[in-house]
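A single protein chain has been omitted from the complex, and every remaining protein chain is retained in its original position.
A and B are the chain letters, set down in written order, and residue numbers restart from 1 in every chain.
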Amino acid sequence: MATPLIDIRGLTKAYPGVVANDDISFAIAPGEVHALLGENGAGKSTLVKMIYGLVRPDSGAMTLSGAPFAPSQPREARESGVAMVFQHFSLFDALNVAENIALGMETPPKMRDLARRIREISHEYGLPLDPDRTVGDLSAGERQRVEIVRCLLQDPKLLIMDEPTSVLTPQEVDILFQTLRQLSAEGTSILYISHKLEEIRALCDEATILRLGKVVGTCVPRDTTARDMAEMMVGTALTPPARAGQAPGDVALEVDGLSLRSPSQFGTSLKDLRFTVRQGEILGIGGVAGNGQDELLGALSGELRAARDAVRLAGAPIGHLGPEARRKRGLLTAPEERLGHAAAPDMSLMENALLTGAARKTLAPRGLINWRGARVFAEDIIARFDVRTPGPLSAARALSGGNLQKFVIGREVLQAPEVLVVNQPTWGVDAAAAAAIRQALLDLAKNGAAILCISQDLDELMEIADRFGALNEGRLSEIRPAAGLTVKEIGLMMGGAHGMEVAHAEA
Amino acid sequence: MDLTAISPALLVASLMVAATPLLLAAIGELVVERAGVLNLGVEGMMITGAICGFAISVETGSPYIGLIAAALGGAALSLLFALLTQFALANQVASGLALTLFGLGFSALIGQGYVGLKPPSMGRLSIPGLSDLPFFGRVLFGHDPVLYFGLALTLATWIFLRFTRAGLVLRAVGENHDAAHALGYKVVRIRILAILFGGACAGLGGAYISLVRVPQWTEGMTAGIGWIALALVVFASWKPGGLLLGAYLFGGLTVLQLNLQAAGVAIPVEYLAMSPYLITIVVLVFLSSRRSLTPGSLGRIFHASN
Partner (left out) sequence: MLRLEKRAQPDRRLALASPVLAVLATIVAGGLLFAFLGKNPFIAIGTIFWEPLFGEFAFYYRPQLLVKGAPLILIAIGLSLGFRAGIWNIGAEGQYIMGALFGAGAGLAFYPAESPLIFPLMIVAGAFGGFLWAMIPAILKVRFGTNEILVSLMLVYVAEQFLASMSLGLLKNPEGFGFPGSRNLQQYASAHNAEIIAGTGMHWGVVFAFIAVIFAYALLNRHMLGFHIRLTGEAPRAARFAGVNPPRLILFCLGTSGALAGLAGMFEASGPAGVVSIDFNVGYGFTAIIVAFLGRLHPIGILLAGFLMALTYIGGEIAQSNLGLPAAAIQVFQGMLLFFLLAADLLTNFRIRRAVPEAA
């Protein structure tokens, strides 16, 4: 191998209480697509932030094309030819595409020239973009294009992509992969971060696997099975959740002609949604982020009010009721955002148990709070869902993502809901916690509850859902039995490539 | 009652004078809010500027040195706000209120020896020929330099925000400070500069009241103009052009109200005097539905976690 493009030697970074990266070493050759594989919390983000100059390593060194490389800020990294596409986009909703791109460049050309360059580059790589559009109005896939084009305009030598496919339909993933292969063929190296094994096998030349901040292995993904990579990543063999097929019972939740204007400017309005969920059944709702998931959860939780008859619980209209009234009737929900939505970050777990448990656990008869009861409830959740925390008086924000998510899901499950609606139940959660949460949902369904699981993780939905539908721009696809659906069919239900595959014809 | 005593040229000219302190304070606050910071201390910075400008003008005999002192005074007070909100990460609403309460007390303390004095006069622009034109001469070419400075500053701010890279970065910081930080922009530094600019502008606006508009020193003489400037920024949807319109509209109302008082209209003085505040409320009500134009990070605390 000639001089590697980037050579990482012994990078270490510790935060109080945790060593995020411990003596990490690997190298990427020019034009190589290198995968960085690991669970949530394995240290992928910290490592990437060090390469991009957002975080400084405690020790260790890097070289870029043979020269020492120690960026103290992103600007230096960009000047050296390192570009990055973030998982959570660093975009400005109220600004237009060209302005957003200009902000990511060191010496942007005049706005008019920049707009022309954006059109050229985005077409060349099969990612067409209109420079004058306001970014807040774009879909998740288009927003990612903005980030990618921003990087490409600077002729990067190394392109870092952090979980890029989590916001794409399978068809859009194909387009992205074509673009990345084209870049790699032109000599650009790519550091591709993901925990999706099949993607890595399809795209990457080399893989470095991280666990708990350490490199635990390297492999050539094409020659390694997904199962082997998964075991290296997780450390133990995982048992898939057990499910018992059973005949569904009566209709528990019925949504009939639900239309709703999104309260936020850049949100997605719901358009005439219709579906039912029966007792003992799990309905999975897939779709790319930002296609109405938050609005659907809000309309079911009661945060957003709909027409009276648009939502029916066991036959009774509840569309006009607020969250508390719905909880009393047995409709419980768990939103996607743990901190700030499902739980109040600075409040204790005891107070957070009271947050949704007041009605069904009668923790506040006639408005007077029974703190002892709330504490017992919190302790119960902590014990039965294996929430790792010093105790019920810890603040919610002191918990790790996985533990807090177990608390949030446990809080709803232990209230014995008739219908439970969850949005992204295992997002950003480590594999063990994710497995526990999925098992809890399956067990709840087995006991006769109806479950609606909104998720962007298709593997998860295929694992637990009985029937599957997808949200696309606020509309719901036809609902079909989950068993036997192919990836292509699912992709089409999610909206296919949103009419953008044409651009690659000439590439 | 004698409405004919109101001369149109004088009315328009005094409207422009009444609008200037508002315009100055509001353009500063506009930049601050565009950077994502809500500084409710405008009133306190204005009154501090008013007394600093007044005192230094009286001591030095030069209104211009006074104006510079006023800008420095306002900026110094805003530096306190910057320290509290950008380093100590204090709540912006509370810190802004603290600034106002402190500024009112501080100005009263300094101003004790200056009650009843007359400041040196600024003098008006006088272009032979042009300034003597009927109506337009007085309205367009017969003002003090600060008034023109206010107009120029508004134009400059518009150009800055709309066409320069620094302006784009400032807007980006106000829109989404986390994203701006991820791109490597110095959020705190940019915000501190914006806050200082806002303080200096508010100070100038305050000094304009004590040196030109009134001109003398009395305790609490800004009488809520700083708060009206805050309302004006909302009115203008965070755009300099709207600010100019709003300030002149508001200046016009104030002057009209004063002229009606002088002309002896059959409405009690108190009700005329409360009208500017009532009108501000009405305007706020009409504009509050357009919240989508608010800078995305306005008033939120920024702390880089790594």
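Basically, a residue touches a chain if its C-beta (ideal position, glycine included) is under 8 Å from a C-beta of that chain, and two chains touch if they have at least 3 such contacts.
All figures in this text were calculated on a predicted structure; none of them were measured in a lab.
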(message) If I consider the whole complex, including the chain that's not displayed, which of B:20, B:39, B:57 or B:95 touches that chain?
(response) B:95
(message) Looking at the full complex, which residue from B:11, B:193 or B:223 touches the chain that isn't shown here?
(response) B:223
(message) Going by the contact rule already stated, which one of A:146, A:342 or A:413 would touch the omitted chain in the full complex?
(response) A:342
(message) Please output the residues of subunit B touching the missing chain, sorted low to high.
(response) 40, 80, 83-84, 88-91, 93-95, 97-98, 101-106, 108-109, 111-112, 219, 223-224, 227-228, 230-231, 234, 268, 270-271, 273-274, 277-278, 280-281, 284-285, 288-289, 291, 303, 305
(message) For subunit A, which positions touch the chain that isn't shown here?
(response) 16, 56-59, 70, 72, 301-303, 322-325, 327, 333, 335, 337, 340-347, 351, 354-356, 358, 364, 367-369, 394-395, 397-398
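Just so it is clear, only the chains that are shown with their structure count from here on.
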(request) Determine the centre-to-centre distance between subunit A and subunit B, using the mean Cα coordinates as centres, and give it in whole Å. (result) 45
(request) Report the residues of subunit A in contact with subunit B in the complex, numbered from low to high. (result) 49, 53-55, 73-75, 78, 86, 89-95, 99, 102-104, 108, 265
(message) For the complex, give me every residue of subunit B touching subunit A.
(response) 165, 168-169, 171-172, 175-176, 178-180, 182-185, 292, 295-296, 306
